[in-house]
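Notes follow the structure.
Only a single protein chain was left out; the remaining protein chains are all shown in position.
First chain written, first letter: the chains are A, B and C, and each begins at residue 1.
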Amino acid sequence: MDLAYSERHQVFRSELQQFLKEHKDSAPKGRASIGKASDEAKQWQQLLIKHGYAARNIPKKYGGYGAEFDILESHIIAEEFSKSNVRPGHSGDERVVPVLLELGTEKQREELIAPTISGEMIWCQGYSEPGSGSDLASLSTKAVLDGDEWVINGQKIWTSGAQHADMCFCLVRTEPDAPKHQGISYLIFTMDRPGIEVRPLVTMTGEAIFNETFFTDTRVPKDGIVGKRGEGWFVANATLKHERGSLGDPNQTESRFRSLVELMKNETIDGTPLIKIPAYRDRLMRLQARMLTMKYNGMRILTAYLKKEEPGLPRWIVKLQGCELNHQIAALAIDAMGELGVLYEDSPYIRDAGMWQKSYMLDLGLIIGGGTAQIQKNMIGERALGLPKEPKYKQGA
Amino acid sequence: MDLAYSERHQVFRSELQQFLKEHKDSAPKGRASIGKASDEAKQWQQLLIKHGYAARNIPKKYGGYGAEFDILESHIIAEEFSKSNVRPGHSGDERVVPVLLELGTEKQREELIAPTISGEMIWCQGYSEPGSGSDLASLSTKAVLDGDEWVINGQKIWTSGAQHADMCFCLVRTEPDAPKHQGISYLIFTMDRPGIEVRPLVTMTGEAIFNETFFTDTRVPKDGIVGKRGEGWFVANATLKHERGSLGDPNQTESRFRSLVELMKNETIDGTPLIKIPAYRDRLMRLQARMLTMKYNGMRILTAYLKKEEPGLPRWIVKLQGCELNHQIAALAIDAMGELGVLYEDSPYIRDAGMWQKSYMLDLGLIIGGGTAQIQKNMIGERALGLPKEPKYKQGA
Amino acid sequence: MEFALSEEQVMLQDSVSGYLKGNCSLDVVRQGVAGGITKQADVWQGICDLGILGIIIPGELGGVELGFLDAALIAEALGRAIAPVPFIGSCIMAPVALLNGGSEQQKETWLPKIASGEVVFGVGVTEQIARRETDGIQCSGGKLSGKAMFVVDGVDADMLIIADDSGAMHIVDANASGVTRRALQTIDKTRAVAEVVFDSVEADLLPGSQNDKEPLLKTIDAGRIMIAADSLGAAQVMIEQAVAYAQERKQFDRVIGSFQAVKHMCAEMASDLEPCRSLVWYTAHTVNDMPEETRMLACHAKAHLSEVGRSIAKIATEVHGGMGFTDLLGLHYWFKRVGLNRQLLGSPELVREEAALAQGW
Partner (left out) sequence: MEFALSEEQVMLQDSVSGYLKGNCSLDVVRQGVAGGITKQADVWQGICDLGILGIIIPGELGGVELGFLDAALIAEALGRAIAPVPFIGSCIMAPVALLNGGSEQQKETWLPKIASGEVVFGVGVTEQIARRETDGIQCSGGKLSGKAMFVVDGVDADMLIIADDSGAMHIVDANASGVTRRALQTIDKTRAVAEVVFDSVEADLLPGSQNDKEPLLKTIDAGRIMIAADSLGAAQVMIEQAVAYAQERKQFDRVIGSFQAVKHMCAEMASDLEPCRSLVWYTAHTVNDMPEETRMLACHAKAHLSEVGRSIAKIATEVHGGMGFTDLLGLHYWFKRVGLNRQLLGSPELVREEAALAQGW
């Protein structure tokens, strides 16, 4: 157990802190919007890449900074941006860029990665379908090869940012006769084609974060495939894994918890701060304990990665525990505010710009999305604990 | 909505209250022990039968009081004995006597019911087996007809009181080739036969409440069958239903809750009564609300029975909710006592004779027994809400 | 002994539910709230025509003089339908305040108008439960000054009943000069709470509330019982929708309701909520028949339905998967109704503390 960082990493951290101090005023305010990056955001990203605080491990020739991957550096970057509440940069699109780097053709990499990193090129993900949620591999959007083109028909859902996207990475069924996991291909194509219709999908928060995307005889180039025909499921899994990785991030939970403490110090009932009212205080302490377990659990995972080990159970449980914990932090914040806690949108007296109600709903969305809590528990039970899968049942029974 | 009782029932209640006032000193103290009734207990039972407060609806010719069944009278009897904390009487054995009354032969009824009611004849139940818990119908104890006798081989478990029992009512497989629910028969026989071995089964409370009972070529008379061959599952179900009915009784929960309140008024930390310490107080109020929901839910069920209606969902949930609630009441009591709450057996300073720890464990046993919480939820989901059963599986898959 | 709804009550329930089913569908609610309307004229007129606005108002004052259990059944039906109407404040809390604290003249003036729907009342008592963004309301020389937050049904009100810092209640013209009202937009667009600022405004004291907190407490109790009933209805719908979805939605070649995980979620919701119905019935019944039990029970009904409601709103949404998170099925309208109910007139921890105090603990 040695929680100190090496000399080199300490220097790295203090340089970053210095950088943030100097430049934080040029960072765009608020969260990154879905869709087109503003000029300000693009400039910020450029500055970060230049200093190696964004796209750090993407090769220079694809527009990145080109440093060797060092997980502690990544961790320090995430931590310091979170602590100083400055908008972090990105490595393009964390769902598709790693796939292209690993499995794309050289041509795909050269054409696509640099504009993605710079913020010029926006992607949307075409995975889920109305009929294929937890059982993603049952997806039915088809692509048939016709000459030099795939012809796509079907419907995708949860395609966030599709209305702004230049590109789509998409799972389609190309081998209808193969077993379900082996009949899927991973296609990438531009969104400006005939036969693509994007309809916004309003969520419970009142915003259209997602879309439904319809494909009708949409023709896309044959060479827009990553990996081979029928290998799409395995191509996609790398990115799915990555996406799930970020749900339940303990840095974010800790920062949320700190905001909750501030809130409970400031809000009062009949003049008494909420943090002094025992029943709320006890709930706060319960959540703090859980927040701390997840924080140190995160350190354990990080250490495993540093040692090139599989983190195992500590990793499997992050999404399940982290999303639920975030939801409960928001729930306590709302209760602590009482009636003030249900104010929304542009109401007078609203606290923290309504973020608590929004989080409360978004966190519920995250409990569901990216593998529902039930799917998570199946995975933990089967993969981490070695319990048997449900037996196969008779079709039509 | 009319919560008043009829004139007749009010009179019935006040007579009972008067009776209890006069006679409560002749009631045996404490809970009825498993096994042989003491002479005192038998006399008390006789007195209760004479006044119609025990075995009230059992016909006179079988040793009962012989009144028509009136659910409100039964309810009043249960309530008043519970309120005044006097040991109630019984109607023999609530698992087997209803079966004999409904499906037994006249000879069985005449020979067995009267001594059971008087407390002379003690029964034990041979249903569960080590391999057949939740899936009771898979039981494998066999009985083969040989001349005028059934020859029984196999093992039963959870046979409470078997070491004291005169009689056993037992489910055995008599038709090995029939589908599992249709191959079972319901046998009754005396326990004094060769080939019956009773081994006590110690539970987590430290007591041997249960036994394992082994049958080796045990021969019992052919006519000791209730119902026909292969009908045992359906014969037993009436009694199982009855047994489940009593788990989670809200009268008992309310009386437990009252004891908890007393405890929290009397126990102190640094001189402050627990009921005044907010975090414990809040838990107490949460439990009170749930206790009240179950109390009024019980009134709703009672009303349905009065109207000869099926109570439906309110009835289905009693065991699941009631047992869990009892468990949580005990849990709060233990926490309120702190270190005093883990004292056990004959420890100095132990409160309420250690009943809280014992309840905490027994309630967990009840959450498991008589249909685990998981089986209860299956039933609620399937029978009350109409959700489909799990599909049939391929054998060996 | 009969702990059940009477035939008349079942009929009342059926007629209100039937009307709302036909006339206050999700589409109707959506259209209304899209325009920021929290008192939907057609629906309001419809339930007015059902003759239920005066549900607890005496017959000689134009009401139908039924009990609180009847009122709770209506509140439950309105919760089921997420109906955008000012029922709880105007038809329940205000009449309770008037009946318990008002002079004969005040009763005669206002109760018939409430019963006919001619006048809508908002009720501001929050500061007497848990004061937050305000220094409270002072009454001096028959004039009110200060700020009342979260006035129930206050946005659509013609008249207001406002509790001052002493707990005395006053009738105030919502449009009088010196009154400034703002709608406070909450997550629940089907109902609106208001902030009302008073600058030396003429107020008509309810004399019975001057030196006696009972009228105020009865008003709060009544509101809490109705909110509990509203949550009961809303949560019930969410369970029904989740069960229906679980019976239909297929994943892995099976309807999801055949998976134990989903089945048990449904079973847990149903077994948590069903006993709540009995608590709401019993509590409402006590108001007329065993008023000494009401205070403690009203607190419990409010707090417990808040807890169960929150849990069901979450689980029912989860059963719907991603679909529950969207606006497509509109499930979130119930989610948010339950969310507002939880905080109105005291969030659960505060209300449980009151329940303990009510028992002398």
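Assume contacts are C-beta pairs under 8 Å (C-beta built on N, C-alpha and C of every residue); 3 or more make two chains touch, one makes a residue touch a chain.
Remember, it's a predicted structure, so these values are computed and weren't measured experimentally.
All shown chains touched by the missing chain in the whole complex, by label: A, B, C.
Screening B:1, B:196 or B:364 against the full complex identifies B:364 as the residue touching the chain left out. Only one of B:18, B:33, B:134 or B:237 touches the chain withheld from this view, namely B:134.
The chain omitted from view is touched by exactly one of A:110, A:135, A:175 or A:282, namely A:282.
Touch with the chain omitted from the figure is made, among C:80, C:170 or C:264, by C:264. If you put the missing chain back, the residues of chain B touching it would be 128, 131-135, 138, 157-158, 201-204, 206, 210, 267-271, 277, 279-280, 327, 331, 334-335, 337-349, 357, 361, 364-365, 367-369, 372-374, 377-378, 393, 395. Contacts to the hidden chain, counted on chain C, fall at residues 259-261, 264. Not every partner is drawn; the one left out touches chain A at residues 1-6, 9, 72, 261, 265, 275-276, 278, 281-282, 284-286, 288-290, 292-294, 296-297, 299-300, 302-304, 306-307, 313-314, 316-317, 320-321, 374, 376-378, 380-382, 384-391.
Simple rule for what comes next: only the chains that are shown with their structure count from here on.
Mean C-alpha positions place chain A and chain B at a centre distance of 53 Å. In chain C, the residues touching two or more other chains are 254, 259, 262, 349, 352-353. Multi-chain contact residues of chain A (touching two or more other chains) are listed as 279, 393.
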